[in-house]
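Shown here: the complex without one of its protein chains, the others still in place.
Lettered A and B in written order, each chain numbered from 1.
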Amino acid sequence: MAMSDEEKALALEHVPLFAGISFESMARLAAATGEQDFSAGQFIVRQGQIGTGLYIVVEGAVKVLRGSEELADLGPGDFFGELSVIDQQPRNASVQAITDTRCLGLASWELLTLLQTDTALSLNLIRGLVARIREFGEHHRH
Amino acid sequence: MSAMSQQELVDTLSGLTLFADLSRPQVEAVAHQMTEESYPIGQRILRQGFTGTGFYVIVEGEVAIKIDGNEIARLGKGDFFGEMSILLGEPPVADVVTTRQLRVLHLGGSELEGFLRDYPPVMYRMLKSVALRLRNANRWRS
Partner (left out) sequence: MAELEERPFPPGDYPVVVVGSGPGGLQASYYLRHLGIDHALISADPSPGGMFRQFPFFQRLLSWTKPYAPVERDHRFYYWYDWNSLLAEEPGNRAIMPDLMDGTSSFPSRPEMENNLAEYVSRTGLQVRYGCRWEGTRRDGEQFVLETSDGEYRCQAAVFAVGVAEPLKPDTPGFDLVPHYADTQPPENYAGKRLFIVGKENSGFELATGLLQWAQRIVLASPRPTKLSVNTHSLLGVRARYVLPVEDEILGGGVFILNASISRIERLGASYRVHCIRSEGGMEISVDADEVIAATGFTCPLLDLPKLGVDVFGRSGLPAMTNYWESASVPGLYFAGTIGQGVAGMKKYGMPANSGAVHGARYNARTMIGQLASSKFGVQQERPTIAPDRLLDLLLTEATEAPELWNQKSYLARAFSLNPDEGIRDDGIVPLAHFVDEEGDAAVAITVETDDTGDIHPAVYVRAQGRPAQETLLASHPLHDFRTGDNRAQLSQLLRGVTSGAVR
């Protein structure tokens, strides 16, 4: 069954990148996402690939691998690749479906299109990232 | 360091990543809106714990970022600083000290948000730069 825009928005709210954005921005973001289904064992993203967007797990379970080392298991509500939606850096881990899995995906080009018109969203994203850098204590600038 | 004509300044700014997506008239407008300043070597531009931070883009020269006297990074031509404090409304958590004679463009803190709204491409470049910093701070969430 396809997800409604409300369900998509609820899923997006799990992503810290989108914390605190306005109702209007969230609605636009939700409309820009798409559902993708993966069968058990299928790789969703591969280490080294250019990252083109973020994924939020809606149903099922996935594991995060670096080489053969398992780093984590993710389930519904968890997400990965959030920064690649901004800067398309190579993935530094692979993510493989453990069970049949449904993900909600947001492509970087969709976000970029939105950012060009939604300056409030852009500012919110920068603020959010900057706040998290401060939290991490990596004070490369301020 | 010699005086740049307005054209030379605009040429230099056009070559900086931050302004790479702006048209030439837009870069000219940016050059008009920001103030060119010069600081001698060994001068603090941003001071840990002080209010009234501005936004700076380095046109020529180099600065060191220091926390409690320890250098953690260097910035040069094309780099910017000050935005974290301004966006979070908090004083800087590090000092920024000139290591060479410095030529910068300066924008008052209260003007940054409006400036970024006026130039969405600049905001996007800043977003990417900030995302990269967060990446470096948190390694596997890519």
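FYI, contacts are C-beta pairs under 8 Å (C-beta built on N, C-alpha and C of every residue); 3 or more make two chains touch, one makes a residue touch a chain.
As the structure is a prediction and not an experimental result, all values here were calculated from the model.
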Touched by the hidden chain, restricted to displayed chains: B
For subunit B, residues in touch with the removed chain: 1-7, 9, 25, 28-29, 32-33, 35-44, 47, 49-52, 54, 95, 101, 103, 106-111
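Note that only the chains that are shown with their structure count from here on.
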Whole-Å gap separating subunit A and subunit B, where each centre is the average of the chain's CA atoms: 28
Touch list for subunit A against partner subunit B, complex: 51, 64, 66, 71, 80-84, 86-87, 89-93, 112, 115-116, 119, 122-123, 125-127, 129-134, 136-142
Contact set on subunit B toward subunit A in their complex: 46, 53, 65, 67, 72-73, 75, 80-85, 87-88, 90, 92-94, 96, 113, 116-117, 120, 123-124, 126-128, 130-142
